[in-house]
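Only one protein chain is missing from this complex, and each of the others stays in its spot.
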Amino acid sequence: MGLLAGKRVFSIVALCMMVGLLLLPVVVALPSLAIGEETHAGDAAKKDGDKIEKGRDVYYKTEGIVSGAPAPKTTDGVKDYPRYNFESRVLLWFANQQHLYYGSFVLAVPIFCMIIEFMGVVTKDKALAKRYDQLAYDFIKISLTAYSLTAILGGILIFTFLTLYPAFFSYLSGIFRPVMHIYALMFVAESGTLYIYYYGWDKMREGFLKWIHLSMSVVLNVIGTLLMFLANSWIGFMMSPAGVDEQGRYLGNIWHVIHTALWNPLNLHRILGNMAFGGGVVAAYAAYKFLASKTDEDRAHYDWMGYIAMALGVAFLIPLPFAGYWLMREVYAYRQQMGITLMGGLLAWLFIIQATMIGILFLCTNYYLWQAMGRMRGAEKYQRYIKYLVFLLACGFVVFITPHTMVMTPAELKAMGGQQHPVLGNYGVMSAKNGGINVIITTTVLSFVWYMRGNKVSTVSWAKFGNIFMGVFFGCAYFNIIFLAVYGYYIPANVRVGLSVPQVATTLSCLFFMFALNSVMMRGAKQMGAIEWGKISARSQYALIMLATAFTWMMALMGYIRSSVRLFWHVNEIMRDNSPWAYTHTVGFAANMISANVLFFWITILFVFWLGSLTAKKVPVESKAGIPGSVPQPAPSH
Amino acid sequence: MKALMSLGALIGVAGLLLLGGMTFGVIPSTTVRLVEGYMPIQLLLEIASYVIGFTGLSYMLSAMGMALPRFWQGIGFWIFLMLYLKFRVYPPIPFSVRAMYGTVGLVTVFMWVSANEEDWKKFKQPIMNVLDAQTGMNRLLRYVYLVLIPILIGGFSFNAMMPKSEEPIELRTVHPAPPASTKVHGKTYTLQTSQNPYRVNPEGKYDQEYSNANIVEQGMGRLMKPNANPWDEKNQGYLKYVREGGEIFFQNCHFCHGDNLNGRGLHAFAFNPIPANFTDPGTIAQLQETFIFWRVSKGGIGLPNEGFPWASVMPPWEQHLTVDEIWKVVLFEYWHTGYYPRTWD
Partner (left out) sequence: MSALNNPVIALVVSLIITVGYFVLVDHYLMDMQGLDFWYLFKN
């Protein structure tokens, strides 16, 4: 016992030392950040003979000592915008998007691993626990190459900035100097943690060391998330600058520069988006392997893997529209003009495309769940109600994608009697669209609940009441959402905007309460038939691939929108873009670029997966032990 | 159950007869009125009734032994949807929107018929029969499709490529983003922060709540509030400014924007785009007052390119009116239509 306790103490100490060493550079750098700028400015002021210039922060309106150069006034030419015989902006766009794709992927996968490894530790079913653990290990293995690709693409991105936009980048890096150094140091921390996490997996398999291993996954995710937050501060600054005066001179407060108006909405939106995207990519990988499988065992394994990846991705997809809505609200509150450019003006059609893609995402999710119910013996009782879910989804989708400004010929315009259609024009405004998307999400929740109780019959004493309660709850939820959507038309805009919060709360109530109630009702439930993993239709796997493609396309679309909303500014209202490409691309060109980015990403990620599978062939038979031949069902609580 | 389903079947048959009549021009689309104020939900409820009707119909038919194959159900529903959108909804929906709706309809019909394996097999059966062509009828059909489909594709391509004499489609942004500031008569106004100097309470301070309490009542007839009559000579302050704005409006604006501010003025239909309808909830009701101030001052030629400044005949009123007159006209417009200007608090 003494030896065991000693080992525990040693492992804890080792973990703390490791974390401490990795974060040491950050901790040491922090005080100098706070002090360094002021003393430097103070020195400079003393040299100038006590001429301390003060400036007012454009956003926080506080006063600060000017301690940086003003934003450069660039001119079109080789000094500020050196170029190839090609539009520099497109090159930068490409490098940026690929880096973002891979960055998002490597941030999402460790979160998956953390969740799945945790499920493997707490699951009581031993065989299932082993499968979860193996799955988490497989995820990390196939994505290992992605980490180096992310770093490579980041390097390419920085080089592109340096060589094609030197004036802008020197300005930005001048302000964000400490942030960029910390960013680089955190890469060291992340790599260190990742390698110990991955290579130490087998050694830290049992007992207390397993908990240490799990803690490492948490540390890995914290570092990854912080990395993203730091990168978000740069784009937040470009969109909604703070911490500088109107000339762009840094005022000494690094926190103001980081914590701009849009920083936190971006942070939240990007965490959720990364997870949804990562889930989609892994699910598509599983779908492909399923379709290419030659044995029933393989098919069962990849069916299960696809389900888990999809479930995790969709779990983070559900709050994503709300995070996006918060982001838009903050954009509108910061600069009404920017908000109108986004959704009412130049970029409005891109938002209609986004609405279409969101609808596709939810439609694919629902479709996959119905197919998944098809492989549950005993779930037949839900089949005939699926057409009503289809109808609800279709109505919500149709309302969601109706544009406010319609594409029409002048003859159609005359027939309509005006620019707005008296009926459909009402679908074109936010009040209806919030209702539409909430109906879609609630229907997705309903599909999920049906899936989770598909082949079971509740045996609790209050089962009938429980079923009726769930039906009434969903019905009232739909009614409440639609009522709020209609009510919004009769009240002024500033009150209507607030209605989205109760609508969201209604949808999320369905999610949390109905899932919880369902789990309680399904305790000790009678199972009518087995889940036949591997017997799912091929169409469902195509739905998963469609899901991943839609996620990828949407990410590039929204990234393009985020960038173009700055119009002819490098840094909004501070540093003007005087390059020859300070215009907004046509929607068609943007769509083509986005598709090219998506295609390139998928080709390269397939290469990454192939590399991962090369090592898989050398792994001994031990990995097959996890695949049960006789117990294909996951734990009842899932 | 049977009673419910037969009721549903009845609804379905009645609905189909109505739609058939509208499709073939026997009865006008306005026969079943789209009620003002309920139209968007009415549309969805009508389609929901049709779905219930079809469920009832298909139940009754299969009870009578004449079940409609899933294949024809799917295609039939999609055709119904396209006919409904084209012939029932008035005024006519633009083709681009119907194309979007039709695509969504197609996708969701596919999701319905392929939701489980049996249904999918049943759906595919007629297609497989024709492709396999085991019977004489199917063989004939296969040959017919072999000839017909290329002709159809050729026809569509020809139609798409044929030069037409219609005007091309325009994609005008109805509400372009306003500039951050605008200079009218030598003074610069920041649109985010400027306020209407005439929207004041009796103490002379800017007060939206006071002015909002004195606008006309929305609803039947847009009646004046009892003690808020701008034409009562005793009234000072806000109501007096509304009257002055009204005088300016009827001297300058009502010719296009209509005496009831609904965009149906004398000259309205001579222009494309037609003058804005201020009573529509999509115009001044959802815009800030400074936006309207900008639009009135700078007119159509002051629009950014995305707003098609070459197409709009809205005069730049700064050339004819003073700043005060413009503010008063905007004040009057909000009073008369019973809307509040959009705010951020």
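Points worth noting:
As written, the chains take the letters A and B, and residue 1 is the first residue of each chain.
The criterion applied here is as follows: a residue touches a chain if its C-beta (ideal position, glycine included) is under 8 Å from a C-beta of that chain, and two chains touch if they have at least 3 such contacts.
Everything quoted here is computed from the prediction, not taken from an experiment.
The missing chain, though absent from the view, touches A when the full complex is examined.
For the chain left out of this panel, the touching residue among A:T193, A:N438, A:N480 or A:N518 is A:N480. Taking the complete complex into account, A:G498 is the one of A:G155, A:G498 or A:G524 that touches the chain left out. Residue A:V472 is the one among A:V472, A:V520, A:A538 or A:L599 that touches the chain not shown. Considering the full assembly, A:T506 is the residue among A:N253, A:T405, A:T506 or A:S540 that touches the omitted chain. Interface with the hidden chain, as seen from chain A, comprises residues 461-465, 468-469, 471-473, 476-477, 480, 484, 487, 490-492, 494-495, 498-499, 501-502, 505-506, 509.
Everything that follows uses one rule, which is that only the chains that are shown with their structure count from here on.
Chain centres here are Cα averages; for chain A and chain B they lie 33 Å apart.
Per the touch definition, chain A reaches chain B in the complex via residues 333, 335-338, 340-341, 344-346, 348-349, 359, 363, 366-367, 370-371, 373-374, 383, 386-388, 390-391, 393-395, 397-399, 401-429, 432, 482, 486, 489, 492-494, 537, 539.
The residues of chain B lying in touch with chain A in their complex are 34, 39-41, 43-44, 47-48, 51, 55, 89, 91-97, 100-101, 104-105, 107-108, 111-112, 114-117, 120, 166-180, 191-192, 263, 272-274, 277, 280-282, 285-286, 288, 306, 339-340, 342-345.
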